[in-house]
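Input: one structure, supplied below.
Complex shown without one protein chain; remaining protein chains in place.
Think of it as A, B and C in the order they're written, each chain with its own count starting at 1.
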Amino acid sequence: MKTSSDHIQDYNAPLEKEQKRQFDFLAESLEKKGLNVPSLLQKIQDLQIAIPSWALGTGGTRFGRFSGGGEPATLTQKIQDVGIIHALNKSSNAVSLHIPWDIPEDYEAIKAVAQSVGIGFDAVNSNTFQDQDGQSQSYKFGSLANDTLAVRELAVQHNLEVIEIGKKLGSKALTVWLADGSSFPGQNSFRKSLDNTFQSLREIYKGLPEDWKMLVEYKPYEPNFYSTVIQDWGTSFLLANKLGPKAFTLVDLGHHLPNTNIEQIVSTLMTEGKLGGFHFNDSKYGDDDLTVGSIKPYQLFLIFTELIAGFTETQNPNPAWMIDASHNLKDPMEDLLQSVQAIKMSFTQALLVDNEQLKSAQENHDVAAAQEILQDAFRTDVRPLVNEAIRQSGGAINALEAYRKLGIREQLIKERGSKTKATGL
Amino acid sequence: MKTSSDHIQDYNAPLEKEQKRQFDFLAESLEKKGLNVPSLLQKIQDLQIAIPSWALGTGGTRFGRFSGGGEPATLTQKIQDVGIIHALNKSSNAVSLHIPWDIPEDYEAIKAVAQSVGIGFDAVNSNTFQDQDGQSQSYKFGSLANDTLAVRELAVQHNLEVIEIGKKLGSKALTVWLADGSSFPGQNSFRKSLDNTFQSLREIYKGLPEDWKMLVEYKPYEPNFYSTVIQDWGTSFLLANKLGPKAFTLVDLGHHLPNTNIEQIVSTLMTEGKLGGFHFNDSKYGDDDLTVGSIKPYQLFLIFTELIAGFTETQNPNPAWMIDASHNLKDPMEDLLQSVQAIKMSFTQALLVDNEQLKSAQENHDVAAAQEILQDAFRTDVRPLVNEAIRQSGGAINALEAYRKLGIREQLIKERGSKTKATGL
Amino acid sequence: MKTSSDHIQDYNAPLEKEQKRQFDFLAESLEKKGLNVPSLLQKIQDLQIAIPSWALGTGGTRFGRFSGGGEPATLTQKIQDVGIIHALNKSSNAVSLHIPWDIPEDYEAIKAVAQSVGIGFDAVNSNTFQDQDGQSQSYKFGSLANDTLAVRELAVQHNLEVIEIGKKLGSKALTVWLADGSSFPGQNSFRKSLDNTFQSLREIYKGLPEDWKMLVEYKPYEPNFYSTVIQDWGTSFLLANKLGPKAFTLVDLGHHLPNTNIEQIVSTLMTEGKLGGFHFNDSKYGDDDLTVGSIKPYQLFLIFTELIAGFTETQNPNPAWMIDASHNLKDPMEDLLQSVQAIKMSFTQALLVDNEQLKSAQENHDVAAAQEILQDAFRTDVRPLVNEAIRQSGGAINALEAYRKLGIREQLIKERGSKTKATGL
Partner (left out) sequence: MKTSSDHIQDYNAPLEKEQKRQFDFLAESLEKKGLNVPSLLQKIQDLQIAIPSWALGTGGTRFGRFSGGGEPATLTQKIQDVGIIHALNKSSNAVSLHIPWDIPEDYEAIKAVAQSVGIGFDAVNSNTFQDQDGQSQSYKFGSLANDTLAVRELAVQHNLEVIEIGKKLGSKALTVWLADGSSFPGQNSFRKSLDNTFQSLREIYKGLPEDWKMLVEYKPYEPNFYSTVIQDWGTSFLLANKLGPKAFTLVDLGHHLPNTNIEQIVSTLMTEGKLGGFHFNDSKYGDDDLTVGSIKPYQLFLIFTELIAGFTETQNPNPAWMIDASHNLKDPMEDLLQSVQAIKMSFTQALLVDNEQLKSAQENHDVAAAQEILQDAFRTDVRPLVNEAIRQSGGAINALEAYRKLGIREQLIKERGSKTKATGL
């Protein structure tokens, strides 16, 4: 199915008046503060968040998965789902493929499908944390870090193939999430594991096209429960520096120990020009992969404050933005619409921060004022502004509501059945 | 396959002399301190740790599972595996079944198998965290706590059936681990969820035979990532008190927030007479379900110190002991042998604590001395004592080594194949 | 000094028009949703948050303290400071005294001072975590839990004296924060410590007037670093139940292990009728005692959502509300004004939750809708409503700004000097 622009306009029509009332009031308030509202609208429109191909189906935990209906069974259907999201929110114009789950059979056909719904191809993702049927070597004890040369070679080869697939689709980045590590003290030599990983990544790096980036994720634990080879930003940063100018660190919000100050990590990486990408989600305990903004919206705002400061104050290239969440309980598309909306709200609030005043408060050690300045932006109800930006782009004033009113899931179930199950986790 | 006593004696023979050398030296040292070595040996022999039926197969995470060979495919095979473990270590004379994974088809046959390898039936475990094929209602949004009456009734009925199965096998306890909770603020009413849970547990409690216990687990998170209905010992204790004298709290070592003082919880529950059972495992981050003693052996010792103190100083009935770990990387039987050995070592170290001296140090606020007294017990290498107790019971001097030397896994693979996959997680 | 109503009205005058513009727009929006704005204003006005006497001075850490100027040196000055806060925000009409730091020399005089600035006396707080000069026994190794009877008796006696002081002032509650615990395994017997504590509290409870409450705090660690006798809500709840109907649990937001779901604890305690009081602050790592709402404003909102639900759906008596923060870097009065404002904003947002819709979403397991309903309230910029409530009560439209514009700290420094140091931590 495709969501037509007409449907969205029909949905919008009865809401336009109230939207205008709210937007006008907010715009007036912002202009009184000296903000340029048209410029804000433009920036909000420009912010596009990629959708990972594995996020269109229901996720699960080690204790089980409860599938929903109408899930996409093919790559074409996954791209169509991203297309629906983008039609509704005009904010998700790319898909990030996961190999081998999403290897296209016919590249031209897949590209045509994507183009027809306005979707491009973001970073491609390799998978060396699972064995595929008939695989010659097992990743049970690691892949790029494995002590066994043949396993490392297989994992390197897989990553090189992922690059080839990405090249055919127009991707410009390879994301490497390395689950390698150990679950027990003594299982591995930290030193050898790190060195193996570096050597393997260097082989992959050699195969990277000139205009590509390599994005190296870090994560403290899970699926290994004693150590992870790339356990923190420091390790990823160390590797990225050794690899070269095309290698960057990727931050996944859920990949941190309790209480980590993530916004500071973002700032440091941008200062060093090494923040390559972002996986958005939210969490309370570990890598919970919940809807963005559902647990710690203020932290998200603080992170965006750093990102926006970094855009203007550092040489860091624009990072790749992506959702990376697991939709265990909600309709995946509803979950993604909520996540993208949360990102846009935080981004917008961060745009409202009065940086001149903030800088002055900082110089004067006026701690209370600095807090007031940040919270003034955060407390502002920016929904009319975000929704206006989307509306002006042709999207729905309230994308989630539109998704429901237009009966999209019901149609997908009709088309695809209620028992399909998306490939992936 | 069965491990014969002869095989074990053959394995032991060449080790007897060195075992005697070490044991004699340790026994002499302990007797110098006034300890009664024969009594220690008896207590170590008496300690039996149940093996859960789901632990004989390879475990996994949401990211995948890497199966091993020779896994048990049937309940009979699972019980045989427990029999092998018990033959080797003489310390695991019971199995804890998980329903519906392990419903016996022929009760008398299963009981005969168990009896033939010296295994009894410990607590039975219900499962309302997964949907079974054809289930009339889904547990996706909870079971005993679900807002929907029909779901709660189904979950209650399931637990009552588990009791019936346990009765036929000779079990004396029902363990309820309730995954119910929410992954997002607002998803559930805490109040209604707790009340629903209490009402459901009360219905199950009514079906509990007079000489049974109900063991109520708690856990802060996973598989739900915002809230869990029975989030901590306080909630479980509150419910157990309301349910009545047959209801108890069960402590799983992995079910705590970071840095929780678990030994203090054990002490409080025993003081109140409400510690019903224990699930042993180890962890660094969350419910990692690692081999007992592999990460925090000193914490395990401190817990046993409380347990042993509780045995003599409180009215708490003897708790049920069980391993509850996930064997993602190791041979499950090796993992279980290591876990039981770790438990016996901690138990033995705790038996060595000089309680009179400790009490005196506490009364004198002699903090340094109190630490020395505990650490003197912990630093003692008790392996010769534990191994002697097992040896005298007819087990192997080093059960893990014997398992390997006797080629047990190889035989199981020959018998069962290298591609079997145990039912369970 | 005293802040006159005239000064505040002068400050307000030029802001009235913009305040009206914003309030009118918000009121219209809320009324469209069916909310009763006058009733909201009344509820906001009624919410009063007590100020602890120790919070008027600069706080510190074990690494040092950097005092500010104009700190109150006497109890009279402390009460005057609370009076200034209340004059500005009309939301802090009580002070909570800490004994022995704030023992009045002349009760009638102190009451007269308090009355003159519109301040009453909230819960009194005992201190058995420090030794006072010339104390006959030391609390170094515990107070109510101490193994030594004479120490326990001294600590009980102190609490009884605190009650006597509170009676003379019109307090109706005793707050017991017990630092007792241990820093090393073995230092204390958990069991004896808990029993000693219960016996001591029972002695104090006997001295409690009929219309008083005893509020029992819990805390996992600090100043002891291995165990705390009342380590969690479960332990406090257990003690409160044993003590009797006048004993309640007090929740301090900073007294939890990482990632604790505090709102669920609030719900459980209210369901059981045992939530007695609240200490507000915010934190990222431990008991950081930061300004309320400065780190996790969404969590604060979720807590208020539970509190408000508890008010209507449970029999729990109204809890005592108090700030309990440490002002290490900010002007203490500015910090307190920010904290009270944050509490009022969260409270107001929680009042906006559409409980009928939420209940319906919960019954339908509509997780995405439930999130939208909560976040709709949280995302609403309630500042115009809160400020209007304060304005209509005679307070300042922006209390913090008024405090600065009126030059209050400068006057206090002029009156009291720049080197005073408040008693307390």
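A few remarks follow.
One rule holds in what follows: contacts are C-beta pairs under 8 Å (C-beta built on N, C-alpha and C of every residue); 3 or more make two chains touch, one makes a residue touch a chain.
Given the structure is predicted, the values throughout are model-derived calculations rather than measurements.
Within the set A:180, A:232 or A:282, the residue that contacts the chain not displayed is A:232.
The chain not shown here is touched by just one of C:23, C:141, C:301 or C:403, and that residue is C:141.
In the complete assembly, the contact with the undisplayed chain comes from A:183, out of A:183, A:348 or A:380.
Touching the chain that is not shown, out of A:81, A:263 or A:388: A:263 (per the contact rule at the top).
Against the chain not shown here, chain B presents residues 22, 25, 29, 258-259, 261, 284-285, 291, 293-298, 329-331, 334-335, 338, 345, 367-368, 371-372, 375, 378-381, 383, 400.
Although one chain is not displayed, chain C still touches it through residues 59-64, 66, 129-131, 138-141, 179, 183-185, 187, 220-223, 225-226, 258, 283-286, 288, 290-291, 294-295, 326, 328-330, 425.
Interface with the hidden chain, as seen from chain A, comprises residues 140-141, 147-148, 182-192, 194-195, 220-221, 226-227, 231-235, 237-238, 257-261, 263-264, 267-268, 270-272, 298, 302, 306, 309-310, 313-314, 358-359, 361-363, 365, 367, 370-371, 373-374.
The working rule: only the chains that are shown with their structure count from here on.
Rotation angle, chain B onto chain C, C-alpha superposition: 180 degrees, expressed as a multiple of 5. The distance from the centre of chain A to the centre of chain C, with each centre set as the mean of the Cα atoms, comes to 39 Å. Taking each chain's centre as the mean of its C-alpha atoms, chain B lies 42 Å from chain C. Those residues of chain C in touch with two or more other chains are numbered 258-259, 261, 298, 367, 371.
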